[in-house]
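Removed from the display is one protein chain of the complex; every other protein chain stays in position.
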Amino acid sequence: MRIRVVTPVTASEFSEGAQAIRDILAAARSDDHVDHVQIERGPASIENEYEEAMAVPDTLRCIVEAERDGVDGVVINCMGDPGLYAARQLVSIPVVGPYQAAGHMACTLGHRFSVVTVVDSVVPMFWDRAAVYGFRPSLASVRVVDIAVLDLEANRDRMTDRIVEEATVAVREDGADTIVFGCTGMAGVAQRVAERLSARGLDVPVIDPAPAALKLCELLVEMRWSQSRRAFPTPGPKAMPGYPDLVAFPRAGR
Amino acid sequence: MRIRVVTPVTASEFSEGAQAIRDILAAARSDDHVDHVQIERGPASIENEYEEAMAVPDTLRCIVEAERDGVDGVVINCMGDPGLYAARQLVSIPVVGPYQAAGHMACTLGHRFSVVTVVDSVVPMFWDRAAVYGFRPSLASVRVVDIAVLDLEANRDRMTDRIVEEATVAVREDGADTIVFGCTGMAGVAQRVAERLSARGLDVPVIDPAPAALKLCELLVEMRWSQSRRAFPTPGPKAMPGYPDLVAFPRAGR
Amino acid sequence: MRIRVVTPVTASEFSEGAQAIRDILAAARSDDHVDHVQIERGPASIENEYEEAMAVPDTLRCIVEAERDGVDGVVINCMGDPGLYAARQLVSIPVVGPYQAAGHMACTLGHRFSVVTVVDSVVPMFWDRAAVYGFRPSLASVRVVDIAVLDLEANRDRMTDRIVEEATVAVREDGADTIVFGCTGMAGVAQRVAERLSARGLDVPVIDPAPAALKLCELLVEMRWSQSRRAFPTPGPKAMPGYPDLVAFPRAGR
Amino acid sequence: MRIRVVTPVTASEFSEGAQAIRDILAAARSDDHVDHVQIERGPASIENEYEEAMAVPDTLRCIVEAERDGVDGVVINCMGDPGLYAARQLVSIPVVGPYQAAGHMACTLGHRFSVVTVVDSVVPMFWDRAAVYGFRPSLASVRVVDIAVLDLEANRDRMTDRIVEEATVAVREDGADTIVFGCTGMAGVAQRVAERLSARGLDVPVIDPAPAALKLCELLVEMRWSQSRRAFPTPGPKAMPGYPDLVAFPRAGR
Amino acid sequence: MRIRVVTPVTASEFSEGAQAIRDILAAARSDDHVDHVQIERGPASIENEYEEAMAVPDTLRCIVEAERDGVDGVVINCMGDPGLYAARQLVSIPVVGPYQAAGHMACTLGHRFSVVTVVDSVVPMFWDRAAVYGFRPSLASVRVVDIAVLDLEANRDRMTDRIVEEATVAVREDGADTIVFGCTGMAGVAQRVAERLSARGLDVPVIDPAPAALKLCELLVEMRWSQSRRAFPTPGPKAMPGYPDLVAFPRAGR
Partner (left out) sequence: MRIRVVTPVTASEFSEGAQAIRDILAAARSDDHVDHVQIERGPASIENEYEEAMAVPDTLRCIVEAERDGVDGVVINCMGDPGLYAARQLVSIPVVGPYQAAGHMACTLGHRFSVVTVVDSVVPMFWDRAAVYGFRPSLASVRVVDIAVLDLEANRDRMTDRIVEEATVAVREDGADTIVFGCTGMAGVAQRVAERLSARGLDVPVIDPAPAALKLCELLVEMRWSQSRRAFPTPGPKAMPGYPDLVAFPRAGR
């Protein structure tokens, strides 16, 4: 089995072996079958609808390449799940988005979950996508630590403190019984957050979304399940000026 | 007042003064204040999530240019509303999407509406966006005429016949009391469809979405209303390799 | 084009050229094609279900008269939309209610809106009608300034202050990104409220519902759209003791 | 205990001891404490939003009179529940509407119910009110026998046949497990309909709404429960030109 | 008419003529036709999903016995409605659960109700069952007095104080206009709670669920209505090792 993590942002913080990716591999005990690529064109990080949209074309290129490389499944390494549905139309291997994966997983562990994410500008995206993914009734709240994505790595302690604070409010006031991190850049502190919440008497699962997505992807590969072709039909051939890398869609043999 | 229609597809059928655009202008009695541009990079037409995603970057460029040109409002000329929310973050002038506009307008004319669109592959997109836009409970059904977008112009009569057939089923079996065209390429036959439905005893409004969006845009400009900045916050400056045209975001003075 | 505003209350404050009506006309730049009538039988103002119900019969008479007078469209000048669905069954010209119009318009400008209205006794009506109109999921909250309808005119400054206060809470605590006034008697201060909210860092559209309804009505007339006859079927002839003015329904030729 | 049935239509078929009322009394074994009045101003029967609206003012007069007469509870004898919420604001005794009562009662007997009613023009009213009453998710379908209200009495056998036919489709195709009659004029045949459905292997409760409302009203009187004053606040005094009978609201001592 | 109250807990507090039962009988003016049994195997009280599940087998035995004894209807005396749907499959007489009955009754008295119950561990059960029963949109909140079931009897005054406190918050902050007690062990203080809330200006109905269920059961018996056999089909014969008392299902003659 080979899984590829596609990071849909161009900031070098992510490419130079950021802690997030290392944590993902460690969590998965999957060092031997997971590799990682990063897009070359697109936003440094994703913190709004605009940046997410701009990340999609090159993310799709990376995912199509992954299938051509014989990879068995792909995880998009961003809680905005950029290009998730478009990518599923282009490849047969399973494509997993961390928000969709972590959200549904949270639904199997409790009644209502809260997302604790980075900044205000991404909050509406979580609500909108929850409506599309079908778990909006189970989403108790979306709270922010108010730290930009690219500042997370340099502020791990403050980030952790703030996550604990907001998760505490989510459980006590918003009625959440499960916490989902709202940025894959928060990877690696879930265990610590869970312990500190538990010390406050709040025994709730804390879901790190990138590992959740990676493990779900492994599960799908093992079970030979993939996204529904009926739900995500293969596009026919069509001119696409300005995007020569993607002109070969759809692949023969679909 | 100046309104710009941005067509987010590259097929020349659309650029050479297609009937759709002429109909839009005529319907709006707005020939003097509406102009039209078309993207240069992106799909020939939009019939799935993939093509829609690929249309967004150049659509955003056109919309930012429109504001710089002093235009007062923009209509995205495609029922997929590609880039709608991203564009709203980038400009202050109102940006209107035909699906969102026509859907909410249909809600003010009846209890439940059906979309009659082109092909199966776009059906899930209408349901998903209805969930985001908030009118999913009012969406009775999404039906298809099974004619590709780029074949509509050459098959106006068959297209009209098929729309009438599917709209009839939508009203009789799905409980719709209002019909919304599911492709801006269908523009211009709404009146004829309404008359033929009426001849069958089905008196229902038939909404042509591009004119609906254009007129809503005019209304917003006249009232000096625009999208909520709170809902669509302006992105901060950020590196965007590969997209030099868009690097100047956000504009000064926001 | 001729539009008629029907005010469904009998208080003279409204009939003697109240500021609300003047503002509507000014906002619409429509002084030349909008006229105004007021009911003669019914409540002085509408602040509960009872008063709304009592306003309906004479409102219907006025709307039927409007069509007989050759008017092209009607706006009911009250956020309770009294008689909206009944009137639509009686005439072919479009009949627009401010709450339905402003609510759906708000949905096209943001994700969630709040209504700021007069007094507690009308709050349940906004929730109930939101369920009927289909936008209940997008309604963040209904807040009150606690000033009776007939006291608004004499307390414009306090009214404006209170609207700003409640709108601030709606945005900060209830998650609204758009504000809709909950009484057509609040007409005329939307611009001022928006500026004061903006000065607090809250950039949200503020929708004055009567102008919103008037402009939507103009749009429908221009597009020759009207309410769905399928949704609002014409009543057959039937005895109606006690209401001789209305006995001629339905009109010939429907 | 004294209960008053208020019939909100003026047709003499209802006033001259129609079978419906006799059935109600018999079903309730309540002949000794139920009386009956009928409005004097308003529609002969109610088959659309217009007629329902016109029935309300005199219905309110009758309900206020009922309380002044010392009656303990009121049932509005029409499935449109005309004036239900307005009346509740005007009196302290419980006011019960057959649709609300029968709908919630159906919810306690099965998972999903269907309404079988008279004609197409009332169908949207059942859906709209289900949204307000909160049981829209439990409403499987609304089906019609296509017989006008005033023709029901002269066509009892055909009415019964048609109810059985539509109820059969409701159970087999729409997933209903409980049937609610959609017109109080259908009173008296519920037992027969249930037996014929049972003979087809469809064992479902068949709810006659007027008796359901009457028995719920008795229950409320016995338990000394009434509508929430918080939900239905008492109107303050206010001018009401054209309706002298109602001018004395609100009563002293509330 | 004979109604049997089945108490699905084994604590002797309940069996020795607890105030709750006496209140139920008094409230119902039904002393002559209501009797009471209590399960012999199962939890002392029910305060979580586990205890509720363990109460079901013996509750079913009691309900089947009730039908064999010729009883006309059964009320399960616990707000968790343990075994409600299973019991309905086993008998033809109506089986009523206090939560379902009181919840739907509350829906007929106002717009939104709150449950005031015993301890945190039962809160999710109220939300879950509201989803199944269909009234989740009408459930404003679930609040707790933080007194264990078996301590209620010894702390009637503190219990009443706490109910008043939580009900006050439910009305003022959660938007409830009706209160439902969330434990049948709270029976008997509804009138007092309502008076104290009224003294605070909060005029809301306070529903005691066991009497509500008992009166609804009487109503169903009088109307000869029972649960839908279509919704709750009779099980066929099947081996059931370990539960000899229940082996005779289904009864002949069904």
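All chains are identified by letter, namely A, B, C, D and E, in their written order; residue positions are counted from 1 within each chain.
By our rule, contacts are C-beta pairs under 8 Å (C-beta built on N, C-alpha and C of every residue); 3 or more make two chains touch, one makes a residue touch a chain.
Because the structure is predicted, anything quoted here is derived from the model rather than measured.
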item: Omitted chain's touching partners, listed by label; value: A, B, D, E
item: Contact with the hidden chain (one of E:E49, E:E65, E:D161 or E:D174); value: E:E49
item: Option touching the unshown chain, where E:C62, E:I76, E:L90 or E:A176 are the choices; value: E:L90
item: Selected from E:E40, E:D69, E:D146 or E:E195 as touching the chain missing from the view; value: E:E40
item: Chain E residues touching the omitted chain (full complex); value: 10-11, 40-45, 47-54, 56-58, 60, 83, 85-90, 120-121, 124, 128, 131-132, 136, 231-233, 235, 238-243, 246, 249
item: Chain B, residues in touch with the chain not shown (by the definition above); value: 124, 127-128
item: Missing-chain contacts mapped onto chain A; value: 27-29, 96, 100-101, 104-105, 107-111, 133-135, 137-138, 171, 177-178, 191, 202-205, 207, 211-212, 215-216, 218-220, 222-232
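We take it that only the chains that are shown with their structure count from here on.
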item: Centroid spacing, where centroids are CA-atom means, of chain A and chain B in whole angstrom; value: 30
item: Shared-contact residues (touching 2 or more other chains) in chain C; value: 111, 124, 128, 177, 231-232
item: Chains touching one another, given as label pairs in label order; value: A-B, A-C, A-E, B-C, B-D, C-D, C-E, D-E
